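Note that one protein chain of the assembly has been removed; the remaining protein chains are unaltered in position.
So, chain A:
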Amino acid sequence: MSADPFTNRKPETGAFFQRDRSWHPPAFSPNYKTSILRSPQKALLSLDSTLSEITGPVFGHNILGELDDDLIHNFAKQGESAIGPRIIVYGRVLDERGKGVPGVLLEVWQANAGGRYRHKKEGYVAALDPNFGGCGRTITDGEGNYAFRTVKPGPYPWPNGVNDWRPAHIHFSVFGHGFAQRLITQMYFEGDPLIWRCPIVRTIPDKAAVEMLIAALDMQATIPMDACAYKFDIVLRGRRSSLFENRLEGN
């Protein structure tokens, strides 16, 4: 973790742009019932980034196994593969300034093609796929690009309302370069009619913000007779330039 994977770049040490909390979902969003007892009621204490937030762990490609970015095969028996529509998910990790973010660890998890998660607390009647685990990870290249291969997850019923169904989705955990950039989100699929009905999607107040989470079908990146492609870019917080900051810390 300590090796700097971008030795030709000077690390940036500026404070992060303030997070727009009206763009993100509010903590208390009662139509998503579990948030009711799990949301702080007091105001957050605002704090301009200190070294504790400007710094963060960075992971080298050496942590990755050969099949970590291939969910079709990373849990499958030798010579077999997961069942379901084969897809490639690719995109870039950028920051709010539009710069590609290299060396970003992306971890993904999802249900199988029938909407069933491989988890002991999960009892949905849809069958497990013996060749599908549901986890994957990759690290962005020097320009912030990433890609992984998987099967398209199915929608999934959940005990919120009596008949609530999650749209097909893939969970993403994203590391930037500072601990304050840490982000977890979900990717949805273009054209899914369940998106706009979902109480978790609807915790996000702004339609344009929801649309940032909907991956676009990309026929140009699709591999004919093999896998459809979806493009999903992720934007992390930008950071201020530290060039003219007259501060004692950081340099």
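Side notes on the structure shown:
Here is the rule we go by: contacts are C-beta pairs under 8 Å (C-beta built on N, C-alpha and C of every residue); 3 or more make two chains touch, one makes a residue touch a chain; residues count from 1.
To be clear about the criterion, contacts and distances are computed from a predicted model.
A single chain of the complex does not appear, and UniProt lists its protein name as "Protocatechuate 3,4-dioxygenase subunit alpha", one of "pre-crRNA processing endonuclease", "Na+/H+ antiporter subunit G", "Sulfur dehydrogenase subunit SoxD" or "Protocatechuate 3,4-dioxygenase subunit alpha".
Residue A:Leu236 is the one among A:Ile72, A:Ala168 or A:Leu236 that touches the chain missing from this view. Residue in contact with the omitted chain (choice from A:Val58, A:Ile72, A:Ala168 or A:Ala227): A:Val58. For chain A, the residues in touch with the chain missing from this view are 1-2, 4, 6, 11-13, 15-16, 18-21, 23-27, 29, 32, 34-42, 44-59, 63, 65, 67-68, 74-75, 94-98, 107-110, 117-122, 133-137, 171, 173-174, 177-180, 182-186, 200-201, 203-204, 206, 208-210, 212-213, 234-238, 247-251.
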